[in-house]
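Not every chain of the complex is shown here; the ones you see sit where they belong.
Going in written order, the chains are labelled A, B, C and D, and every chain counts its residues from 1.
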Amino acid sequence: MLFQVKMDVKIPNDIDQDYIAEVKAKEKAYSQQLQRDGKWVHIWRIVGEYANISIFDVESNDELHDLLTALPLFPYMEMQVTPLAKHYSSIK
Amino acid sequence: MLFQVKMDVKIPNDIDQDYIAEVKAKEKAYSQQLQRDGKWVHIWRIVGEYANISIFDVESNDELHDLLTALPLFPYMEMQVTPLAKHYSSIK
Amino acid sequence: MLFQVKMDVKIPNDIDQDYIAEVKAKEKAYSQQLQRDGKWVHIWRIVGEYANISIFDVESNDELHDLLTALPLFPYMEMQVTPLAKHYSSIK
Amino acid sequence: MLFQVKMDVKIPNDIDQDYIAEVKAKEKAYSQQLQRDGKWVHIWRIVGEYANISIFDVESNDELHDLLTALPLFPYMEMQVTPLAKHYSSIK
């Protein structure tokens, strides 16, 4: 079951730089693990913004919510979740 | 080069039903041809809306504009185009 | 799996009154069948608006999309779908 | 008498962690008491957001206002209250 998630990252300018560098490293590792697991099927950067558009493939709303709130950067992100369905013109 | 395109379809209620059925059939054929050509790489329906989220892979802005304005349903659609870049966490 | 759906009904003033009365009767029957099936678990009217807030319980995004687009009033409605998860304070 | 309440929680990043953990614990206890009392009839988490959609069943606007402003997290929340009426299609 597919969902589009748009994530806007808003990190305060006065945050400790070592701390946030560590959070970003964990975020990257976590994201790549979910990609390898087939849960996070696409992630693209929006040009010129500190934001991404992602596609998740999960079993349920609860699973998606658990994955998203476990993101190391979650406290610094605003998310917008859009449930997707099969399009009748899709050849897949 | 990837772009996300969100398309909202707004067909007037009083339109001729045979005419619009024909337009939709052409739209489906055109969309599937572009999918087979590798230009229209994803198309998903937004749940509960007459709208889709699509991903296009094109050579240039001009090519994308020509593909989109040639859509048979173009006169009845509102589009929002978002240029995408590679995300540094992507494993692809 | 629960979703909130907000439905705004916008019926053109110049529509044929017999036709729309028939559509509304079908809508009511269809809604009540889904309620009896346990798919449409709540429906409330928003005070002063031709709009409702509903809760659906479905197996997947595709099932929800099929239920919603089959509504007799669907061509006259704008919908906003919000996926819901279990709240950690809920006693249910 | 039913009301939908959407609550967005916005806790400052630099708040004292022990303090806010205590506030959240009180919030949970308070919420669950109101649920057992039949005042707070539903609470769902919005997927990917630090926000919930709730349904309250109260005697009056004043009672609802008193319940909401007594929430331990109230100073950190934005609320949107929507009065609900019985829907003519509802089978309840």
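Please note the rule applied: contacts are C-beta pairs under 8 Å (C-beta built on N, C-alpha and C of every residue); 3 or more make two chains touch, one makes a residue touch a chain.
Everything numeric in this text was worked out from a predicted model, so none of it was measured.
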item: Homomeric assembly size (copies in this file), of which only 4 appear in place; value: 10
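Everything that follows uses one rule, which is that only the chains that are shown with their structure count from here on.
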item: Whole-Å separation of chain centres (CA-atom averages), chain A against chain C; value: 29
item: Inter-chain centre distance, chain A versus chain B - centres from mean C-alpha coordinates, in Å; value: 23
item: Numbers and ranges of chain A residues touching at least 2 other chains; value: 2-3, 61, 64-65, 81, 83-86
item: Footprint of chain C on chain B - complex, ascending; value: 13, 45, 47-49
item: In the complex with chain B, residue positions of chain A that touch it; value: 2, 4, 27-28, 31-32, 35-36, 42-47, 52-53, 55, 82-91
item: Of chain A, residues touching chain C in the complex; value: 1-3, 60-62, 64-66, 81, 83-86
